[in-house]
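Apart from one protein chain that is not included, each protein chain of the complex appears where it belongs.
This part shows chain A:
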Amino acid sequence: MFSRSAAIIPQCQQVRGMATLKMISIRLKSVKNIQKITQSMKMVSAAKYTKAERELKLARPYGIGAQEFYKKAEVKDEEGEKGQLIIAVSSDRGLCGAVHSSIGRIVKTDIAANPNTKVVIVGDKVRNILQRLYAKNIAMVVTEVGRKPAVFGDAALVAQSIINSGIEFSKGKILFNAFRTVVSFRTTEMPLYSQNAVANASKLPVYDSLDSDVIQSYTEFSLASLLFYSMKENATSEQSSRMTAMDNASKNAGEMIDKLTMTFNRTRQAVITRELIEIISGAAALETKN
């Protein structure tokens, strides 16, 4: 029993809060590697952000135009009890700040307020957030999102799956992160209206020669358009947020490196001083003996 504890003690003598030179240099090397990685991730997301912002600028008139009809026709949510549909647009990849968690938070409060809610999740990260408590409300999950910039075909695919699954809803919304500036984004929602809601819109009779076929094609196409627009906005917010997060990480790593280097040099000097003292006191002891 005692011999075993004797084996442990020598370690404790040397470790005085990381005082060993070897341990500090190992830690220093690993933090330097991390700083290199975060710096390169920042460069990569800066490049992706530039491209995403350019595409978003071209897609904005399209997205805003797609919402105009619903505003001008004053379409309101259906007065039904068929529940709510939330399409949460996010992506698969992390390390991008508060992008995924802000969407997850709002979905959670929404489901708590209205339990009869179905959620279509675009992107793995939000699925991970919601899976534990609200697995029953998840209707569909779309993965492989975020690696390449979104194209209209992707949004059309998602829209087609939603339509094919036959989800019925009285009110709906698309949750995404709208891009504001390089350093800020806002989690916004775009209202989604079912076909019945459009058919019962207050200003619909003003619109001439409409039959249910036209309304159906129109709502299906605008679902794809709105999804495309939200994907583009979210992609830009995600890349800019990742850029900021990686930049902060590199700065923090830089601070840690400075502190560790300081500690390393001090420890090195202390070791040298200790050796010198030992040598000199040894020599002095020999001299006095003589």
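FYI, a residue touches a chain if its C-beta (ideal position, glycine included) is under 8 Å from a C-beta of that chain, and two chains touch if they have at least 3 such contacts; residues count from 1.
Rule of thumb we're sticking to: contacts and distances are computed from a predicted model.
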{"item": "Hidden chain of the complex, named as in its UniProt record, picked from \"ATP synthase F(1) complex subunit delta, mitochondrial\", \"Calcineurin B homologous protein 3\", \"Dynein axonemal assembly factor 4\" or \"Probable DNA primase large subunit\"", "value": "\"ATP synthase F(1) complex subunit delta, mitochondrial\""}
{"item": "Touch with the omitted chain, as defined above, among A:59, A:159 or A:260", "value": "A:59"}
{"item": "Which of A:128, A:217 or A:248 contacts the chain that the document leaves out", "value": "A:217"}
{"item": "Contact with the hidden chain (one of A:112, A:206, A:272 or A:285)", "value": "A:206"}
{"item": "Chain not shown, touching residues in chain A", "value": "55, 58-59, 61-62, 64-66, 68-69, 72-73, 151-152, 203, 206-210, 214-215, 217-218, 221-222, 225, 228"}
